[in-house]
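Note that one protein chain of the assembly has been removed; the remaining protein chains are unaltered in position.
A and B label the chains in the order they appear, each numbered from 1.
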């Protein structure tokens, strides 16, 4: 069902948690649909210095959250915004068709966190 | 790693004694029961012996009341749709419950599309419907009541005897899906007062791909598949002889062991319920606290999602199941969990642990040791969790 890469990120999720006084925070999903993702960021000189996630969801949801944090870590804001649902799924060597929507959440949560950061910057 | 199988409501291993009988009819005796020659007669004899074993186990008065099917699902289709089509002149109303397996509910949905009217009785917080609810739902158009004996997801046992009395008083045909109860609690068609009863081999240490329908003599019914005259014209297609032999043996063994297994497993069950509720905060027991299958334990853990829990337990060698939407790839969690009043969010965190005859005290210990850190870890990851 799941690739080895998915199972690796599921069993050893990277960057679990919540950054206090985050520079940006984003939450997407809805608990009644079975999935929520929350991403918090620390940004320095336009570079994502730290990123953490919290997820309520299936194996794919946990793995995509973990993967998206790994992909975004150390990237510039512009580079991080290039991360798509598709690239997350590909980095995990694929997801079962029924689970593709979980990868949407991960990229969406990252985007939401970055937008929150940019909004705060402009405020 | 220790391997603990706790998913007996999904399917059971085949008992070695059942496998042994079955394998004879795969490797040695291969005749077609419809053949007149000695190869065929031998197969016919084996099929009729198994029919007797099933009839005896559920207290049917004659082997003519048992038809073999390819699954519990096919048996439910035959029972429900076979009665509905045959009694269409009499009425078009069917009563069932929100607790039913999709095998029953999907048949009812199809019948609705075909012009029947279906009343789906709501459940109380324990997953029960009452005979009173059934009595109140009956109209002069009611031709069938279909209420399951024991629920697969929350283990609750329905008051079938009382519902059977209501059915009889009102002269309405009554079917019970006994897939989860056979072999675990007493099942007797006369005591339960049912006209039809369906069961499945792979839930009672028999193989997958075999089931049976009991149909009381005189019940107005018609077949739903068409072909040769097998199974007394009730179910066409060459008989799954090895599967039938296995079902006969399996139901006989399950009935013999039932009392002792139920004693032992309900002890484990009560310990599991007590200790899990004590050890893990924000946990809800689902189903009835006492009136439940002896091997069945089910919870919802707040703030976590079932598939993740299931996968983490699997990595520890433990097989359980969950009614979470994510395990099935659908967007909706189990209809039974929402029908007993749980929010979708809570229903997502459901766990079902169903024990079997090979489980031991050590399996229980191991589970009680492994579960709390898994829940803790998932809660630590969850944005919903307070902690």
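What we mean here is this: a contact is a pair of C-beta atoms (placed from the backbone, for glycine too) under 8 Å apart; a residue touches a chain by one contact, two chains touch by 3 or more.
Predicted, not measured: the structure shown is a model, and the values here were computed from it.
Trainee: With the missing chain put back, one of B:63, B:106 or B:135 would touch it. Which one?
Mentor: B:106
Trainee: For the chain that's not shown, point to the residue among B:56, B:70, B:170 or B:188 touching it.
Mentor: B:70
Trainee: Of the listed residues B:49, B:88, B:208 or B:335, which contacts the missing chain in the full complex?
Mentor: Of the listed residues, the one touching the omitted chain is B:208.
Trainee: Consider the whole complex, including the chain that is not shown, and state which of B:150, B:272, B:320 or B:347 touches that chain.
Mentor: B:320
Trainee: Given that one chain is not shown, which residue among B:65, B:239 or B:305 touches it?
Mentor: B:239
Trainee: Considering the entire assembly, which residues of chain B contact the chain that has been omitted?
Mentor: Given the touch definition above, chain B has residues 5, 7, 10-14, 16, 19, 22-23, 26-27, 30-32, 34-40, 70-74, 76-77, 101-103, 106-107, 109-110, 200, 202, 207-210, 224-229, 236-243, 307, 310-311, 313-314, 319-322, 327-328 touching the missing chain.
Operating definition for what follows: only the chains that are shown with their structure count from here on.
Trainee: Mind checking the centre-to-centre distance between chain A and chain B? Centres are C-alpha means, answer in whole Å.
Mentor: 40
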